[in-house]
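The other protein chains are all here in position, but one chain of the complex has been omitted.
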Amino acid sequence: MSDRDLALYRKMQLIRRAEEKIQERYSENEMKTPVHLCIGQEAVVVGVLDALSPEDQVLGTYRSHGIYLARTNDPRSFFAEIYGRSSAHARGRAGSMHLASPAHGFLGTSAVVGTTIPLALGAAFANQRRKNGRTAAAIFGDGAIDEGVFWESLNYACLARLPVLFVCEDNGLAIHSPAEERHGYDSIEAIVERFRCHVARSDSTDPAVLSDLTREAISKQRETGQPAFLHFRCYRYVEHVGIAEDFDAGYRTRASFEEWKKRDPIQLVRRRLLEGGVERKTVDQIDQEIERELESAIALAKKAPFPPASDLEKDVFA
Amino acid sequence: MSDRDLALYRKMQLIRRAEEKIQERYSENEMKTPVHLCIGQEAVVVGVLDALSPEDQVLGTYRSHGIYLARTNDPRSFFAEIYGRSSAHARGRAGSMHLASPAHGFLGTSAVVGTTIPLALGAAFANQRRKNGRTAAAIFGDGAIDEGVFWESLNYACLARLPVLFVCEDNGLAIHSPAEERHGYDSIEAIVERFRCHVARSDSTDPAVLSDLTREAISKQRETGQPAFLHFRCYRYVEHVGIAEDFDAGYRTRASFEEWKKRDPIQLVRRRLLEGGVERKTVDQIDQEIERELESAIALAKKAPFPPASDLEKDVFA
Amino acid sequence: MTRTLSFRDALNEAIVQEMDRDPNVFVFGLDVPDHKRIFGSTKGLVERFGKERCFGTPLSEEAMTGMALGAAISGLRPIHVHIRVDFLLLAMNQLLNMVSNFRYLSGGTLEVPLVIRAIIGRGWGQGAQHSKSLQSVFAHVPGLKVVMPTTPNDAKGLLISAIRDDNPVVFLEHRWLYDVSGEVTCGEDGIPLSKTNVLRRGKDATVVATSWMNVEALKAAEILSREGVEVEVVDPRTIAPLDDGPIIESCARTGHCVVADYDWSFCGFGAELAARIMEKCWGKLRSPVSRVGFAHVPCPTTRCLESEFYPNAVTIIRVIEKKLGLKEMDLSGESFYTWESRFRGPF
Partner (left out) sequence: MTRTLSFRDALNEAIVQEMDRDPNVFVFGLDVPDHKRIFGSTKGLVERFGKERCFGTPLSEEAMTGMALGAAISGLRPIHVHIRVDFLLLAMNQLLNMVSNFRYLSGGTLEVPLVIRAIIGRGWGQGAQHSKSLQSVFAHVPGLKVVMPTTPNDAKGLLISAIRDDNPVVFLEHRWLYDVSGEVTCGEDGIPLSKTNVLRRGKDATVVATSWMNVEALKAAEILSREGVEVEVVDPRTIAPLDDGPIIESCARTGHCVVADYDWSFCGFGAELAARIMEKCWGKLRSPVSRVGFAHVPCPTTRCLESEFYPNAVTIIRVIEKKLGLKEMDLSGESFYTWESRFRGPF
């Protein structure tokens, strides 16, 4: 139990601290890419990925620092990409919004809402044909379920019985627009469960809970052949794009933040670790390791060369 | 009762006979437009339009001869358009697939599946703003519900409480593809009713039944502000596009046709008229009138001039 | 009467005036009424005209475009706003299969008074999915008008005309132009669509530019004029239907032309201009029309490559020097428009 919590804690903390480093340094104007932080939301990605095996495929959005770090555990290549350097996997072309690491099964992301959902169907279709038992997960925001492509994808996955997980990471907002201004229904689960699809929902900020629900969904999927839809609620601590708090903007209250903050996923697991008898030192050591890793990743990134102009025209075609 | 049935009979027979005239004459190669006949399906359009008032707006598809004739009661301009003549409303530009008659509230059609559904939202939005109490109906096939735009439109109409009727004219086929090969769910009603939407379903081939259901939906819509979704099943007697039967093609059986044929909407109402005491002569007279009207419409169309070449470049812009 | 306004405020003024004038005008789209107000261009609307005439939507571009069409043929005058033109790729079916031909197919009985505002251009590492322009795609298909204002005065005047036009108009606004200020007339008059405008007179070469490229072209012209080279800068403003008269006249007179379209050149409006100018100025040009446009690759995020991706004043200067057989000027002392000097991220 505490081993698992330690692993979950480590991943969430890596993501949290990496993004906090972005917050600290963004005003230096060296990270020339719009950033969509997931601070506060870490439990969803970390919980879901914990339940997947490393061979399973994942697709994300422009808000996918978490997926990248959780999947690759490689802050060096992460910061190299954020700083636009040639040492990064995508050599600076991707920036924050187009992170991917196909070698780690993180197939891709997109800055156009909803667009990676059907890609998971394609990966799942390939898995199905190869009978390799893998699952393909599309992680997307609550805004994505407004788009027709979500419904088309859901319908097809249910029809073709594709081994797909639809993971809605619901922070209650599409930029500044709340769910009640976008949805002509009360409960998305109530609708989706009438497709041939398993459904689970949670408001938990505990990655272990979300991981268990995901695991359960995957085993149901395997048993029945029906895909699963996971609706996990969470809270975005900062503005939609950028690094700052924006509770003064009027579209949400600081009080709602404070409510969620009490259940901050990282503090929650940290508390449980300590209460469960893990020594404070052990946890602090994780923090320090992460600190060192991140600082060294940033330092390395800043020293790495930019791609040469000749790189511009490469790789359009194979 | 028999007055209403006489009116329903007349409309259905007008549509049926008009399309049968197309079948008879299509091989003359003078109607140079693909035709998607609704022979067998007449009860849906006639029933729904019977419940609407003439000020209500309707949008259709490429299979909308029925809407055009029921709304305009004008076979002359219908055949003029099918024959591509300048005497037609759209002066031959529209052909069979793009019929419309805005003056009769029939706002438009489209040969791209699903694409007129959101237009009904726009018409409904205008009605809502004008508080004119009108309803806008989108009539579309079962194939259209596969498309994302159906779900986006449904969601928005339910959210914005638009006075819209979604009418799914379900002939069980998208070209040759049956519902079970396209749907990842068992019942579309079960799903739609979990939106903030009224739902009704019927397999009836009796336009009076469908009209009543539509009327009921409209009054519920007026009471609650929620849109309505009507799922009406029917049977397409001939091939998807063209004039012939195609039971030998293998995608459906003649037996299924025979089953539905027993409940042929026109025969059904005719029988009821006669059983209800309407004289055979009265009914025959309707048939004869229709016959005369149609023959004269066709003769007129064939004599009408084609649009001059100079018409090609007109009306792109206002 | 004029006063200085930013491009953003000029857009806003046009909308406010038209909404005041005509109760059928309404504005909608994602983020339209939030506190950021589409980079300020929709500010004050919801307060003044209420939620009925200014509202946000779910993320449903295809359906919302269809709804706009339905409202337009019902006598309303929608302005549908998109914070990036790239999102219109989700509505291409409505735009190119429906909006563009609905009037034609109705035999001219329906009118489609619909404005689609969409923001194009760079920001702060926008990358491949937030950097398209797409004017040539919209212009390629008959039935859509396509407008690209450059100056604040044009932003106001052309938007007024677009709103009053009984046809669908795609109105493309460059993100960087939002912060540019200029003299803007106070009145309610629109500037007619499809009237090409000469931004600067010159006799030695013509640059035909669109949107932000006019800013770069004017900068190039200013620098070159110090060397005695007088460049004419011509802004079509409306891409479709195109008023090519002043373009042809200018090119025939100067004998040299650079087309600087803010887009990829291949099969683009840049190609259209070049083909048209060389055909209609046959025998009058002293060099072939040169095209300046984006590198033919997806737009990369990292600044160093992004700077290579976009052409600028320097690109234009070098092309003109070559055309006129001049040697390359030393531009090291010049200050060019860069993000660093003017635009602060993130968007």
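Note that the chains take the letters A, B and C in the order they are written out, and that residue 1 is the start of every chain.
Keep in mind that, in the parts below, a residue touches a chain if its C-beta (ideal position, glycine included) is under 8 Å from a C-beta of that chain, and two chains touch if they have at least 3 such contacts.
Remember, predicted model here, so these are calculated numbers, not experimental data.
S.K.: Touching the left-out chain: which of C:S6, C:N24, C:S74 or C:N101?
M.R.: C:N101
S.K.: Touch as defined at the start, partner being the missing chain; which of C:F26, C:W124, C:W212 or C:F269 qualifies?
M.R.: Per the contact definition at the top, the residue touching the missing chain is C:F269.
S.K.: Go through subunit C and note every residue touching the omitted chain.
M.R.: Touching the chain left out of view, subunit C contributes residues 62, 86, 89-90, 92-93, 96-97, 100-101, 104-105, 127-129, 132, 136-137, 139-143, 240, 264, 266-272, 274-276, 278-280, 282, 287-291, 296-298, 300.
S.K.: Pick out the residues on subunit B that sit against the missing chain.
M.R.: Residues of subunit B in touch with the missing chain: 29, 32-35, 84-85, 91-98, 110-114, 143-144, 146-148, 174-177, 181-183, 241-242, 249-251, 306-307, 309, 311-313, 316.
S.K.: Contacts of subunit A with the missing chain: which residues?
M.R.: These residues of subunit A touch the chain that is not shown: 57, 59, 88-91, 93-94, 98, 100, 102-103, 107-108, 110, 112, 115-127, 129, 136, 148-149, 152-153, 155-156, 159, 314-318.
We adopt the following convention: only the chains that are shown with their structure count from here on.
S.K.: Just how far, in Å, is the C-alpha centre of subunit B from the one of subunit A?
M.R.: Computed from C-alpha means, the inter-chain centre distance equals 47 Å.
S.K.: In angstrom, rounded to a whole number, how far apart do the mean CA points of subunit A and subunit C lie?
M.R.: 36
S.K.: For subunit B, jot down the residues that touch at least 2 other chains.
M.R.: As it turns out, subunit B has residues touching two or more other chains at 148-149, 152, 155-156, 159.
S.K.: Would you mind listing the residues of subunit C that make contact with two or more other chains?
M.R.: Only 57-58, 60, 62-63 qualify.
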